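Report on the following structure.
What you see is the complex with one protein chain gone and the rest in place.
Going by the order they are written in, the chains are A, B and C; count residues from 1 in each one.
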Amino acid sequence: MIIPQLGEAKYDSPVTFSVSEETFSPANVRWPGGTVPEDLLLFEIAGPRKKLFFDAKNTRAAIVTCGGLCPGLNNVIRSVTRELIRGYGVNTVLGIRGGYRGLDPDRGKSPILLTDDLVENIHKEGGTMIGTSRGPVDTKVAVDFLIQNDISMLFTVGGDGTQRGGYDLFEEARKRGHHLAVVGIPKTIDNDVHFVTRTFGFDTAVEEAVRVINSAHTEARSVENGIAVVKLMGRHAGFIAAAATVASQDVNFCLVPEVPFVLDGTGGLFAAMERRLARKSHAVLVVAEGAGQDLLDASDRRDESGNLKLNDIGPFLGDAFKAHFKARGIDMTLRYFDPSYQIRGCPANTQDALVCDFMGRHAVHAAMSGRTGLVISFLHGHFVHIPTGIIAGGSKRLELNGELWHAVLSSTRQRAMFQ
Amino acid sequence: MIIPQLGEAKYDSPVTFSVSEETFSPANVRWPGGTVPEDLLLFEIAGPRKKLFFDAKNTRAAIVTCGGLCPGLNNVIRSVTRELIRGYGVNTVLGIRGGYRGLDPDRGKSPILLTDDLVENIHKEGGTMIGTSRGPVDTKVAVDFLIQNDISMLFTVGGDGTQRGGYDLFEEARKRGHHLAVVGIPKTIDNDVHFVTRTFGFDTAVEEAVRVINSAHTEARSVENGIAVVKLMGRHAGFIAAAATVASQDVNFCLVPEVPFVLDGTGGLFAAMERRLARKSHAVLVVAEGAGQDLLDASDRRDESGNLKLNDIGPFLGDAFKAHFKARGIDMTLRYFDPSYQIRGCPANTQDALVCDFMGRHAVHAAMSGRTGLVISFLHGHFVHIPTGIIAGGSKRLELNGELWHAVLSSTRQRAMFQ
Amino acid sequence: MIIPQLGEAKYDSPVTFSVSEETFSPANVRWPGGTVPEDLLLFEIAGPRKKLFFDAKNTRAAIVTCGGLCPGLNNVIRSVTRELIRGYGVNTVLGIRGGYRGLDPDRGKSPILLTDDLVENIHKEGGTMIGTSRGPVDTKVAVDFLIQNDISMLFTVGGDGTQRGGYDLFEEARKRGHHLAVVGIPKTIDNDVHFVTRTFGFDTAVEEAVRVINSAHTEARSVENGIAVVKLMGRHAGFIAAAATVASQDVNFCLVPEVPFVLDGTGGLFAAMERRLARKSHAVLVVAEGAGQDLLDASDRRDESGNLKLNDIGPFLGDAFKAHFKARGIDMTLRYFDPSYQIRGCPANTQDALVCDFMGRHAVHAAMSGRTGLVISFLHGHFVHIPTGIIAGGSKRLELNGELWHAVLSSTRQRAMFQ
Partner (left out) sequence: MIIPQLGEAKYDSPVTFSVSEETFSPANVRWPGGTVPEDLLLFEIAGPRKKLFFDAKNTRAAIVTCGGLCPGLNNVIRSVTRELIRGYGVNTVLGIRGGYRGLDPDRGKSPILLTDDLVENIHKEGGTMIGTSRGPVDTKVAVDFLIQNDISMLFTVGGDGTQRGGYDLFEEARKRGHHLAVVGIPKTIDNDVHFVTRTFGFDTAVEEAVRVINSAHTEARSVENGIAVVKLMGRHAGFIAAAATVASQDVNFCLVPEVPFVLDGTGGLFAAMERRLARKSHAVLVVAEGAGQDLLDASDRRDESGNLKLNDIGPFLGDAFKAHFKARGIDMTLRYFDPSYQIRGCPANTQDALVCDFMGRHAVHAAMSGRTGLVISFLHGHFVHIPTGIIAGGSKRLELNGELWHAVLSSTRQRAMFQ
């Protein structure tokens, strides 16, 4: 579509990034089939199919939630359960308790029967009513359990590790001749999954983070040279920190894993902070938990899920500021905020409630049709099926030439720091 | 991408709609140029361009907000202002006061100068700090005004009529040899604009609607045969009603303009309500303002913006229920909720704050490059440029075979009513 | 206690009311017994007693909620239940369903057994989990029911009529030789009960009203000559309207039942509104439902509880403004807000949650000790026992020479209207 143009654009732009004049976006992203450009990766549209692989009334399904909390888990459990029961007439939906442990009779509690009534109000509370845990699944033990309990459909809500584990379950079941549909719903509050525009819980996390940033801003402004440091989630990608910065518009420094920074020197954080305090007498700094890891001592520990344990950049920065300004003879007051667990335990907000409902229903549609080894994704405004293999392989990062990071730079004016 | 399939799907699905097996969605919706399938409508990606048409420091810009309130107007004003000043170095940004009236010196107040400081905190309040009004623009008078004030860039925030009016301004200015970039930011709380996935304010509206539905649900449940009727926005499309229904999960009937319904007979609303009360003793009904207009007396009035004035379906339904149940000798209690203006006056929530910030900045990027006669759209997760002509021509509707309406039917179980 | 005084106060104060120099407040309002000044009305302090009249493990208790909804009903039900079970070891606590109807087997549903588990989370939702209704109790039928069900303790949560009805039950039971402790918890969202400083739900109501006033203020300000009319609860007393006005500080006119006003003439509302619009171009008016009833047609209808049905001052004022300004040739935009039922259905906020917990527990302490014919009151910061007879006789009003009304006048500057 041609956009009218007043005339030749001949002035140089001061904006530090630009989009190509040759890039377009289609009006409709549903590809009608037919010839496909060679290098175009296409995903199936999620949704109910005309024909089902499973005979609903003789099918037993189960759902499991793994890893850390994320707003919306109960919404997903509820919508999976209700779509199975109300939409398809499945009689038995089991809630596996305490994450993958619940698939091992020696380690976990036995499952609970999820009924239409039992899930009625669970979406109004945070957390997961079937519990969670970290750590891998013992594939053989779990498949034994699934076969013994005649479960032919497993919904796995969790991160990379959980989805890889789910894929192994499907493979092992196939070897044993047991039809097992494993459908994943990706869960990462950090929103860092490739081929997924937005994971559930992210929007709630940003909303709650903005609330905390408001208080941090107030604390910083109330005293002479007040610095508020707010640590937010974001192990490898700074989406929460960046989005909260833009939504709040009260942040002066936003540090993310994708953008290295130094403390000392003219382009360093200390000098930038001194300039800020000299001009405005207060500052709000937001730091993603994975930012600046190179500044900390190396560490090699992993948690039970196999995730690298990060050193804690939040207190490190707080202490570094205190030491620096003391050495410089400048009085300041530091306030430190770490709201991560408070945020993770919140109920889903409206937007996440909608995403969770769709995610849960689409997972059921996929499983009923006999699909397996996939995760449900919200991509470019549509829900699609993504093979588990390709999402488990990588991790999405902030585009430093994209509009979100540009908006961060514009609202913080922190660019000078990185020059 | 191939999704593993456990085997042939041979059972018929009870779900009343299904997606085609032949529809796919591309992994990347940014089209790299090159050959384009004939029937593929492509839109330019929004964003800053390398070269500018306007010399920023000698350019005067203006912004105007028209029509009813919508959460996020102040956010848009702020981001347009800040991107112009901070991003490009524009010195003069004028706020046209009271909508298009402000472009007519005989009818409106003179503009105010928008500075970086003045807009500092405006996004924390609802409404529009430059005021608004309904009604068309007098093209000739307005272009006189724009030329006299040496304004070469106008940002129009408003609905269909506003954008059509803005386009006329650009055409008239061209005739007079005045370079005028007119860039629109579509504003409709109903989210019913073609080629726009989500308009700003919609998410906040759904969130606030859910709060009211919670109270309505409580009122209905507290008495024997309590019926709560909640009227929500939605003149021609039921997106707010549908999304609030799905997010709340406490709604039993969701009536939208796209789906006709009758009151009497076995498939009618009265019978459906009787069945619901018999089973559960209470009901929550959400109705979009444009639903069921065929049931009301014809009306031909239009408001100042030229929009058709609807008859009020909310009180009509309330009275109809009272009369019906009285005639049937059934005691009931009716509670009516009409939160529309309360919702329109709210500040933007986090999600809308982000959308507004991007919308505002992209509008500035487009205008600085010399583009005109376009609106900024958020489509499939990206911001694009849409020629004003094509959005003004039609209006988006709920897809009755889509996932949102399916989720409404599943959570309300109202399907029987339409059979 | 003597307060230092800088010298003689000799200037006249412009403040229109003043307190007497001879009035004092005691440091401790717990009267230690002993001689009592003749005219001093003393109430028993609420709280657990050393000795009980009832043998807890052989006692059956019941609770009933009557009349309109009010935030906190579920909190009261929960705390009564838990104090009976956990605090005293009572085995049977019955929830009477649907208000006083539930004491009549021919009209209501049978009671439900309230257990520690059943009430676990009910306080997180608004409304009343045992239902409510309006209308009087049939004393004889109800006492039959109480005797048949061996209920010797009844907690009545409701307004004047409910408490009078409860007192009759106690009298009737006494005649029949049945020990029945009837303990009331006064419920009126209007906070208009004599000898009660604050009834539960009032604080939540004010908080929610302020939210609506915020939107109303935004709507009014966004257009030229915008008038927002917000109708709030308050049949005979304007406490909610006044407190919301002071808490919001955005209200320009606050109309309450205690202060008559006229529409026309120099001291009338129309002239005051014209002056306001001339100065500020917008106005927010809050009106209690019982204000200005003399301006409306006489009406003699009563609802099922015997309360006088008021004519609706809200739409009346809206129409009156429209007609007035049309006649005067002044353009204006009127927005009308009626959030009453939305407010009544909210869950209790923190402050009300505390008051409800104390109210419920104190009611149990009183009943266990054998007291009857009383209501629990929160008075001067303490919970006390008030004989039902004296609270039922009158109704509290706004003190026009008190600090609340003074704060209303100061924040609205509406005084001129009443001169």
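In the analysis below, contacts are C-beta pairs under 8 Å (C-beta built on N, C-alpha and C of every residue); 3 or more make two chains touch, one makes a residue touch a chain.
It should be emphasised that the depicted structure is a prediction, and the values quoted were computed from it without experimental measurement.
Within the complete assembly, C:A243 is the residue of C:L94, C:M129, C:V193 or C:A243 that touches the hidden chain.
Contact with the chain that does not appear here is found for just one residue of A:G72, A:G126 or A:G370, A:G126.
Among C:V262, C:L310 or C:L379, only C:L379 touches the chain that is left out of the view.
When you scan A:N58, A:Q342 or A:N401 for touch with the missing chain, the hit is A:Q342.
Only one of C:E83, C:D168, C:E258 or C:D338 touches the chain withheld from this view, namely C:E83.
Residue-level contact of chain C with the missing chain is found at 1-15, 17-33, 40-56, 78, 82-83, 86-89, 123, 170, 179-181, 195, 197, 203, 206-207, 210, 243, 246-247, 249, 349-351, 353-354, 357-358, 361-362, 365-366, 368-374, 379-387, 390, 403, 406-407, 410-411, 413. One chain is missing from the display, and on chain A it is touched by residues 69, 98, 125-128, 131-133, 212, 214-219, 221-224, 335-339, 341-346.
Heads up, the rule we're going with is that only the chains that are shown with their structure count from here on.
Spacing of chain B relative to chain C, judged by their CA centroids, is 39 angstrom. One simple way to say how far apart two chains are is to compare their mean CA positions; for chain A and chain C this gives 45 Å. Shown for chain A are the residues that touch two or more other chains, of which there are none.
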